[in-house]
Structure formats: C-alpha cells, structure tokens
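Here the complex is missing one protein chain, while the rest keep their positions.
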C-alpha cells in the first residue's frame, strides 16, 4: 500500500530534505512539491543533487491538487502554517506540520513568544505533538484517526527542543532537577534557513562561533512544555561553522536529596531502558559523549551522560542532525506512525562514517 | 538471492564507506570485515555512526573465513593487494580490488610509477578494469566468469582517473585533442586517507588550498591508459578543505581541424548519448558546471562542458565523491555487474541537497 | 610625514581590508570612509572587529571632504569607479583604484568584456597599472607626478591576474610558451564579494568545490595584457570553501625548441633573480609548492615551479590572499610607491603560521 503525499514549502532547507527522503521512501509517493518562490522551476534546476533523479516541478502553494493527497508535509514558516492547516484538515488531508504553529498547547504562550494572535486555537488541543519517543501516545491517537479516514494534525517538535528533550527527559522525569535547567546548544548553519543574509554568508559563518538569542529564543517555551518545567529553562543557542548538526548540552543541578542517592550507572540504565524501543535514539556507553557527525544525514540521535560529583551536576548531551531528527526525518517518522507503518520506514540509513 | 561478501581493509576511509553501503545493500550480506589495526574492536566503537546499526567486529586480515565468501572487496594499499589476490582467486573468491595493483595492464609501467616489482603480472590481462561506463565490456566478461562459478578479478579505477575519464572520454574518443591533455583536479581531504599526519591535521588543511604531486602523481599513467593517450597527460592534483568531493577540470586544446568544425551542442549531445544508459553519470545542460556537493555521499557523477572559442579549447569538468564513484560506490557498482544485479542496486540515493 | 587618505567603498570586502590596513599604517592617516549602504553607521557596528579600535563612521560616497585628501583608495564596483575618478583627479586627488575600470589599456577590449562603454578612455594611457613587481616603471612615473603635487591614477591589478602573472611572467617572458596558456585558479569565497546570495550562503559554499565562468571570466584579457599574450589565455576559476586565499596553477606547454634546452634549475634561478628585490614575492625551493594559508592575511605571494618532462610542460603555481596581494595589500603597496615610501610600509606582517 502506498500513500500519496506532498510537501508544501519544499524549497526551504527542511522542505528539500523532506523531498530527498520521500523520493526514497518505500510507502510514500511524492506527488507534489510547492514553493511560491520556485513555482514553475524544475526541482533539479533549483537543487542540482536531483539531476537525473526526479522530474518534479515546483508548483504554487495554492495548488488545488493538495486537497486530493492523503497526507501533506507542511514546511512553511510559522503563521504561514496556521493560515492553511484548517482548510487542509477540512478537506480531509492529514497534515504533518513542521512549523511552530501548533506545538504550544497554550495560545497565550504562543502569542507571547511569537508576537501574533493564534488564528485557530481550537486546533491546539487536537494536534499531536511530534516527538515520538516522548509523546508517542499522542501520535498513536493520530494514527487511530487516520486509520478511520479522519484527518490528523501533527505538530512536529522543533530541532532544539528535540535534542534537548531527548537528552534531558528521563532525568527530569526522575525528579532529579533542582532549580533551572541550563541548556546550551550548538547548531549548524542550516538551522538559520535558506534565505541568504549577512549572518549566513560563508565569510561570516566560517571560522566563527557565536551565541545568539540568549534567554529569549522561541524554542524555550516548547522545551518547558515537553519537560514540564514552566519558567525553568535557560536556553542559549550557538552557531558553529558546519552545515548540519545540533548538539544540546544540558546541565541539571541535582537537589541535595537527589545527589545523596545518585547513581550514574542506574540513571544510565534508565536511559537505555527508556529508549530501548526506539530505532533512532541511542544512549552511548558511560565515558562516551556524542559527535554530531555520527548522526549527520540520518534520523538518529545519540545521547551521552556524565556526572560532576563535585558540584552534584548531571550533564546530558544529545546530538542530532537538525534537518533530520530536528525536522524532515522526524516528520517522516511521525507520518510513518500516523500511517500505521514501521516508524523507521525510509529512515534506516547509517551516517557517513567519514 | 543474496551473496556473501566481506571487506578486507575495512577500517580505512574507502573500506568503511564500503561497510556503510553494504549494510544497506539489498543483495549483499556483509559477513566479515577485517582491519589489522582494529582487529577485535567493534565496528561501532571505531566509527560511532554505526552505533545501534551493526554488531560487526573487525577481524584480522588473515581470517580463514574469507575464502568461504562469494566475493571480497579489497580496500588495502597497493602492494598489499597483490599479496593476497592470487590466493583469494585460487580459493575461488571473486575479488573487487580498490587498490592500484591490477589497474595498469603493463607491469613495467606499474613498476616505473609504483617503484616495486609486480608479483603477479600474469593476472594483469585477466583483471577487468572497473570503470563501468567506459570498460563495461571487461566487466561483462567478469560477470560471465562469475555466472559460471569462476572467480573474477576487478581492478576498480582510481578516484582521479574516474572523474577525469568520465569528463574527457567522449571528447578524446572523438579525436578532438591536439597535444597534451591538461588535467587539474581538486580533491577533498578523505582522498589523503585515514592516517593522521601534519598534512591532514584540521589546522593544516582548513582554510587552505594547495597543489601537490604536480607532474608525477601515480594516477597519471592510469588516466593515459583509459584515454589511450600514452605520455600525453599533464596531471596536477590539488587539496581543498572539504571532506569528500573531487572535481576534475580537463582542458583539451583542439587541433585546427577539429576547431574548424567544432560544434559544442553536437559534442554535448554526444556526451548525453554516451552516458544515456548510465544511472550514475549525468551530463549537465550547456551553461552549467558541476558542484561536488551535488554528488556527495552518492555514486553519481556530474559532467559539464564549455568551449573557449578564442583559444579553441574545450573545458570538461567532472564532479564525483572520491569515496563513492571514486572508491566504494564504484566498487559496489562493479560488484553488482559481476553478480548479475542491476548496476545501481544499493546505490540509488540522492545527494543531500544541502 | 603623514598623508591624509580615505577609502571610498569601504564597506565591501576589499574596502574593509583597506581600512584594517590603513588604521595600522605608519604614514597614512585614514580620515574618511564612505559606503552608501552603511552611511551614518559606526565602523565597529558594521564590522565588530574594530570595537575599541576606531571611532570612524561611514559617510556617503559624495562626501565633499574627499577632495581635500592627498590620496583616495577606490573600492567600488567597475563602472562606479569611472564615474568618480575624473572628478577626483580634477580636484587634485591621487586615486588608487581597485576596480577594473582603468586596467585595460584598450577601451574596446573593456567594452567587449564589461559590456559598457568606457566614459573616460583618455585616462587609460595615463593610468599606472598596479602590479609593482611587473609594472614598477609605471608606478615610478606615478610617483614622480605625486612628488610634483600632480594627481596620479593607479589601476591595481585584479586578484586572479596578480597570482597568475606573478607565477607565469618570468617563464612567459623567457619565451618558453608554445600555444595557449592554461590557467586554473582556485579562490576563497571572499572573492565573490560581500553581497549575500544563494551561492555565497554558507550551506552552498561549504563542503563544495566548483568551476565557474570557464572561458569567459573578465580577468582573462587582463592576464593577456600583462603577459603580452593576446587571445592565448584559457582561464578557469574555481570556488573552494575557504574565506581567503587564491591559488593559480599555470601550465605552460613548451615549444620543442624550448623543451630541448630546458633546465628547471636555471629557470628557477631566473625566478629568484626576477623577484629578488620584492619584499613580498617568494619563490619556493624546487620540490615545494605553495599553500594559500602561508600568505593569508598578508601581502605576500609564494611561487612554486615543477616540470613534467614527459609532456614538456612547466607548472607554475602562485598563492596569494585575494583580499591582500589581490586587492587591499597591493593597493597600499602601490600607494606606498606613489608616495615615495618603502613599498612594504604597513605591510610587513607574517601570516599566522596556524
């Protein structure tokens, strides 16, 4: 059985990675790609890696054929997503949304951080949050809707929240944390998007690292929502000179109680257990910390743990590819689940070892 | 039907790329990986991108199980290959050799450029040269042997000769060239191998380009053999700060006759025709020149043509991934042909668009 | 004695490098920087490396104070330069022009390659060509004008012509060349300018090499003019993922006569002799080829030679920093000469060894 799918906003970095993945997917037929900027151009003219591999042509976003698809991946900016999602659902199309529009369950929080009013707040409680290892139950419900031919809406987790939550969840869930959660993340430049700017110019980004958005990045409330830590996450992103890759280093200062009884090997085992069923999340042996290159180009995540006994601080590090487990890969993982497929269909590859 | 295969010398850059490819191959079962340096270590301990993906363990090169395989990929240095190939063939194992040992048909040329005596020159005429788009007939003969349960030997083309020959062959074959063929190639650092050295130290290679081996690189006679231009190739390799990717820029000064009747569109069409059956080699439209990033991580090659009418010079540019079409990918393409499979089995992927 | 100088077009990559150099120059006082885009903004707000180092503010290009300066560095695009140079000279200001507008001695050639009519062709014969090691006599004449309080005009050589001509000049001058001169050059991304574009986006340029403008780049006639080889230069630029650095690899196929008597050591010695008085151009020992990193950030050039006896081909490789010896450094070297200073005033630094 095959599903007919499309990608709206296929010309951006997350969108084009979706296209790459979907062209190789065993159960999804990619029928349609839209991008308002590239409409009318061949896919392989815009992205020459597709030369000889596909004859797809970008169409406008308001392509009426979209409503005939089984499922649409939406890779447009926030606010643009909520302007099309209600109609798609209305038309019976299941939507896997990569934007931020339906991630936050509280419309007020959305408005505070995104500075715009939410135009379809009634959909927020209905959207399944797309971080399968943590919110798998929501995705299962979406799958049940889909199985009944009802349209489902999945709001895929953002790149920073994904790496951070995968690294922190089991420890936070175990109640170890005292005070704020300190999260420092390093991202590759694809995380800043396709639009050329002085910041993403090769000559600005190369041979440079910098922090940005310290304390006010929009992924903060999303992390707080996933981890159940409202008002307690200190989030500082950094930009480093690589294309893909995202490393989240989380420091959890333990409460005195937690520190007294802390056993790193036990915690490590609880992480291994927590992720045992996931084909994508791998907990490294103690003594190892993850490298982003080891997951680059794949939907995999690697997590490492260390404990600083002097300061009673747990250090959890998560590595993902921001365009994969942080965007396109995760979206397809969610779509696989919604469609009743194996969650790793089309996503089984190994990162280039070098 | 599945074939049992192994990789000898699996710990180097070409070897480990073979491992990645073979683990995802639909018809090859990777039974065995050897590497004298890593023997006894888990694959995923040496290359963490395999964590959660494989339980393979490196063994020593003299593993007796090798002789029970259907086919062995040999990714060891030159001279090391010719020390094991005769025994493997003797044992009935088909060998896909990535080294230089069986590429040159003339043992004297080998000795001149490699500085060692060839120890099994009688195998040279029997080895199929592994550059399928150009020497496909030799591979077809190897396939016939294999089909009869006879061991075959393939000597895969080197990375520089592959990109250069794919770019130059149809033009040279058309008799356009007058005088020497000037070949300048830019390679990523994986081309220099895995062994750490001051030259491959990040702080030496980063933010630097340099030429090396100008006029005396060992790939020169191989290019001359493929193109039928003995003593006429000027070959200058360069190193640039990227991991994978190889761009060969070939300049062919046309004879006066050739120039008088030259028609770029016609030549372009002859390239398109020549590569029409190849799933991997794509000739770009006139006006386009290839980018190595567009083939990175894949077995694809892209070729662009331009003509400088002022100087009667044809410029042909070929882009490959040196570890793929220049090594592991091409080896598997050859193995596919030898085993009677579709030549792109396990090699259909599209380069990451970003 | 100090000279009052300004930089027009100071916000671009060549312009800002001039600013850096001039702020540390012992005999030039930088009074004024103009940039139409950044007018009104502090230098250190646009380029934070100047924080704490300068209080300069960008002004508009039509700043009347320009005409009170002793000397102006002009770092604006071609055509923009010729729209201001006549007035500046009229006002008695010496101009060091980094654009292409006054490089080509033949206005027709300019119009052919740049597609616009030259608006002050009468200045072309008066402009000194700024490549001191080769056209030092023209600069000496400019210095004589300046010494008499007459305004001089210097048209600095372009980046590709500089590296190429330094590498090729002594050999071409010796009459060794037969047929066309094949020039393949690799440049860092600063060579593509400051304007953000999809081509200079980090995620396009990183991990990629490509050829461009093969056979039709505008620096071709400039190289032909310097080397006295009209219609004989085949010029192919490439882009590689580094910020600064330019490597020109020149192949000269020797005439039969030249080849018969060719002696590499003698030629090497003639290079050493030719550049003996230059504080910037260093000819490497035979057996060595230059690395761009060894000249990065400096006005230095390094040249290496090799000979392919099989094909009678001389290989000459030149490395420069495209923003220094290829732009700002060379402009200051020319200004030093014009002003009667030591040509290396303010330019004596050594490249960062790592």
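Labels for the chains are A, B and C, by order of writing; each one numbers its residues from 1.
Please note the rule applied: contacts are C-beta pairs under 8 Å (C-beta built on N, C-alpha and C of every residue); 3 or more make two chains touch, one makes a residue touch a chain.
As the structure is a prediction and not an experimental result, all values here were calculated from the model.
Participant: Using the document's definition of touch, tell me which of A:116, A:147 or A:211 contacts the absent chain.
Facilitator: A:211
Participant: One chain isn't shown here. Among A:26, A:64 or A:231, which residue touches it?
Facilitator: Of these options, the touching residue for the absent chain is A:231.
Participant: Check each of A:48, A:245 or A:326 against the chain that is not shown and name the one that touches it.
Facilitator: A:245
Participant: Using the document's definition of touch, tell me which of C:243, C:268, C:312 or C:325 contacts the absent chain.
Facilitator: Counting the whole complex, the residue in contact with the absent chain is C:243.
Participant: Need a quick check: the contact residues on chain A for the chain that isn't drawn.
Facilitator: 179-180, 182, 184, 186, 188, 203-204, 206-212, 214-216, 231-234, 236, 238, 240-245, 247, 249, 251, 253, 289-293, 296, 304, 306-313, 315, 317, 319, 354
Participant: For the chain that got dropped from the picture, name the residues of chain B it touches.
Facilitator: On the chain B side, contact with the omitted chain comes from 13, 189-190, 194, 196-198, 200-207, 241-243.
Participant: Spell out the interface residues on chain C facing the chain that's missing from view.
Facilitator: These residues touch the chain not displayed: 13, 16-17, 19-20, 23-24, 47-54, 190, 194, 207, 243-244, 279, 282, 284, 288, 290-291, 293-295, 297-298, 300, 302, 323, 348-354.
Convention: only the chains that are shown with their structure count from here on.
Participant: Compute the distance, rounded to whole Å, between the mean C-alpha positions of chain A and chain C.
Facilitator: 47
Participant: What are the residue numbers in chain B that touch two or more other chains?
Facilitator: 207, 243-244, 290-291, 293, 354
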